[in-house]
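Apart from one protein chain that is not included, each protein chain of the complex appears where it belongs.
Think of it as A, B, C, D and E in the order they're written, each chain with its own count starting at 1.
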């Protein structure tokens, strides 16, 4: 394979406004494409948004809680049943409003001829459950993979459900820890603090991930070393995008936003791109919106695995999986 | 079997003070025994306490959050490895401080010769994870069963982990949805809103539960009809105990408690005991501490199942489990 | 969706007289429509009737038994093959007598522009089998769904057969636990003590039921708490209609009716409408015929699922379905 | 527990001279003790040395290769059979020359009353196999644990054998991935690039490691981020010591050393101490010998696990271990 | 069974050029077939090549190391998942480039109607790990067995990973110490110095090996006595093939090859065929390429076992396996 150019978009959702965020995404994909990107990656929860500072008390829910939850559900993205690996867009004469946002993602990937990795808040087709999800759409406009975050962090657990090993969907069962072979390399990833889960990463390594995407909402300075470690450990390229957002990116009546008249930075960003030997190729980008780029060459991965292949010659898998089971 | 007397204790934990709560429990067990109770049942999280109104924001944890979590962990109850079904108390020359609270529970059950069902906040022996747990100790002082709540509700998910199908513990694997045969009948149960989970209840019915214990932290008036329904659906006796607690049961520096000088009722109670045909035998007890009692006769359960046996003649299990799997 | 008005009709069949009962139904639908109802719901076995107090002995059948069964079959409703989802009425040049009652139902729903949910005794097109069935007809006059009760209770089993997972019918296979999307929301339900079956309810929750219909013949005071529980558990609206009938609603020669000259209340009613948080919105209506109404708003269901989604974030389905299978 | 002081010693072995290196170690332990250290940690292969730049060709071994291997074996440390957990020193009237170095380690730990963690090249009691090993000796002079590196890196595989799950030794079987409870906290660790093995780390987390020691021979700048990541992922303190050595620390006839008259830095160091939230508490120390110190408080670990407990509430172990096994 | 003719091919790989080596192999198989061979056996690493004199230093990897490793990986042979025992060739409409070399092996075995035993460097389908592997393909073109070398020797460990007890592969688990029944007899074997591993040989004896293949890269004169011993010990036929190669068989830029302008013999050969009583039937062939042949008769093996059956009457297995375990 030839070297490719990847982009990590650091930007803010228009919180609680799905259509506006979709339009913003379309523009950003266009910009990245203009700059030569073949894989364009967005942060965690970019569509649907991250309800930062929404708070919940143990043992009681208020009407306001339910109202904000309803608004959050309404801003979520519905993914059609059985869409993974199927040319859903082509099969739909006209798209119902339910799937408008999803259709836009497919269309922009196809029009711009890019691989598009986006963090979305997925909304259940039945009931009112949400998952923090990451999807990858190919330049064919086809949904290539969907990953629902396995374990939300702290108060996220109030609004997001857990992912499971597989997603059961209509007649279909799709892998929830997918790594998909694309012309750019094998692409997979985890979301935010899932990236701290050693077993989850190991599952991706077993599937041969070349380009590991790590969308996040963690704007701490300790995020960068974790990305470097994962690249080293997995001997893969890591592309990580975070939101940069402030209190002004939220509705005026949003509780935490209305608490202060000052604009507060709620997520500083820190998007970065890392080589398989742990070198920082781009970023970290702090304290503003922007797109970072790097040229990467998956053909160098074999050489990088000379001295460490986490699921191959360096795995001791037979020994260690026994210890973990026991 | 002869009819027996069961007690549901409605009382408040001394929040964040495990020793004081243990002493309170010992006194209450003595009182219930005095009144003739053979099964004494305490509310959810009675030992360890229910951190009502503690709040958490999405996307950030403060030092104060960590400090309260540490205090909450410190107030948790450690259960020794492999303790289920073993005369742990007899095997210990002297009990380490780690297991002091657990040992007190075993001792009081043995001294008072009662079956003791208690909601505890179980503290992991490794790491710092908590589970909302219910344990049953027999008059032999032996731990008969342990159940970790499968799914905490809303912001509880920040502080409590999920239970699994089994508890792996040292060399032992114990059932996490246990129903145990005792001289009083087969005893099992679920915690708080687990009681809204149809599949979880079904698992207990499959195991033949006669006396269904439902410790809770739900003080709503809709709790009673759910208890009646479960008795009818499971054709079993239901014994439900809730905490009655106010803001004064919490430390002075507890955030929600210090927000107001008024004593606020945070949980109204509503403990109750229900017959297998849905009749209210005792309670609901509202707005105060107290113990409710009822005489129950498990020999009447077969007759109650003439027209409804949820896992027998009325189950259609072959048909329905297929639909649920698919 | 806008809030809608639903009606639960509490009324008595004209026992063993299908045409008379059809006419009574048409009148009642008109009345409900007059009052603004968009969904009109009738009790279990409204067409066909509930043969209360008919008795059977183990090991012997009398000629009288056979005679009453014949009359009961004759009062049953034939449903055309493959009618579900098809504009059967429009396709029929003229309706045969066999399907007269069914055609009336379709016509009244279309004329009154309501969704019509009716309990019927369905009669087999071949042979002489009966099912206790519930059908939903839309304002288009099209049969939207049919559900045959899975498990009759006690002596009902002498006269009613069991429903299966699907209904095979001509070239068609239709779901026997259907939930159908309508402009009012997704509508589904169970009949009488099927409502005590946890797995059956779970199947409906999986299909996203918003408006849960519970036609019944249970006039006990414990019915109401079960309806409240189901609303809470399913986080859906529950609409339950029961017959109010007395011995006078049966033929004079009906054995139980002729046993006494006094009018005896054989079913007290108890129809009710419940909110997704377990609140009683209408009813229970006791000891008389009548129609109860409530305005419901399915858009509030997402908010209600913030803290409990039985098949979403609160399901633990992977874990529990395994336990049920095993 | 009270906060404690830990030291990571960055120093060079006297290559191929075990007695000289033992004496250097004794002096360094004394210095660290003087400065208040309670846990003193040395780099990988400190006793025995790291044969950097020794080279081997595929498919042939020369007499010189065998000669250097013999010298390297001779510089290795013999650990007595069954020594773990036993007061071996007390049981020996006089120590044979075979175990002189081991005895010195036990003695210095006891004399200085420190916990001593040392990387050694362990020499087999039978045959001529070497393991890269880390041992922990308590202030009692007792060997508390021994860990043989599971997988050497690249050409290390020529001279070092692999560790296994357990070490079989005389009548004894000792854990090869030990975490031991000490008055300072639970101590365990991995060696050099084992620290890149996600499953091996997971095993230590399962055992509750509080103080994670990471002796290494990796002097790259990417070592620091890996240490930060492990602290975050394991929610534990990480103490990492590396050798600082140059070509002058090797014998004059050592092939790589004699290749140039210039002193070349062969390992730059980079020792560091990290907090459970990934903050750098001490180091990285580059380009010289030295000892770094930090005060750490294991009582803060529970608070750090509020939002991430890798083997507890954030593990999803049931799900993930299945995927890894399959 | 009738006596058969076996061939051991002594030849050189075209180093780092997989297609050229495949074509050379095809020609050599044709020649052996011409001469009547029914089993044609090639040396260790014939496809993929043996990187003799590539050197690696402890503690550092250069870019050149990584580059040569990449080239070596690129010259490796991919074996399709689950190929053992399956007519993979027939199932593939057209073979992807990934599996071109493997397909050629299957095709030539089928076209020439021979059993083909070839040493290959197997390349992992995921990651970049290599195994030194031996495969056996039948005259049906089906892969009959695959064996990955258990333990590489010395610096081979830098580039080759270890084999395990079984190979996990897609849905399949295949034995890594296989002995397969063929019309020629039961065929199994070990690679190079694995042949010095007593326990590994014992495993093959337990499986009844009749024709023991020993591909090697050991050109020492001590190879022959080991082959004789194995035949005696295993009471089986031993067929051993080695490469004959010189520095000229390597690329011009290959480090060791470019070190001298003289052609150096890097492997002298020594291929041989041995009878079950230790007699040399063919070879050893030294200092040139060539094919050696022998006629063997597996029906003579029972007689050879009259006085020694390593896993039967002479095994003392109960006694000895205990000693080895303890």
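Just so it is clear, contacts are C-beta pairs under 8 Å (C-beta built on N, C-alpha and C of every residue); 3 or more make two chains touch, one makes a residue touch a chain.
Since we're looking at a predicted model, the values are computed, not measured.
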### Query
Which visible chains touch the chain that is not shown?
D, E
### Summary
Where E:33, E:107, E:168 or E:229 are the choices, the one touching the absent chain is E:229
### Task
Considering the whole complex rather than only what is displayed, give the residues of subunit D touching the chain that is not shown.
61, 63, 65-67, 69-70, 73-74, 124-130, 158-162, 164-165
### Summary
Touching the unshown chain, subunit E contributes residues 150-151, 153-154, 162, 164-165, 177, 193, 196-203, 205-206, 220, 222, 224-226, 228-230, 232-233, 277-279, 306-308, 310, 314-317, 319-325
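The definition used in the following text is that only the chains that are shown with their structure count from here on.
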### Summary
Every chain in contact with both subunit B and subunit C is listed here as A
### Message
Need the graph distance between subunit C and subunit D over the touch network, please.
### Response
2
### Message
Can you tell me which chain lies farthest from subunit D, using the average of the Cα atoms as each chain's centre?
### Response
C
### Task
Give the label of the chain whose average Cα location is farthest from that of subunit E.
C
## Note on the structure
Per the C-alpha centroid definition, the whole-Å distance linking subunit A and subunit E comes out as 46
### Query
Distance from the CA centroid of subunit A to that of subunit D, rounded to the nearest Å?
37
### Message
If a residue has to touch 2 or more other chains to count, which residues of subunit E qualify?
### Response
61, 158-159
### Category of the chain touch graph - line, ring, star, complete, other
other
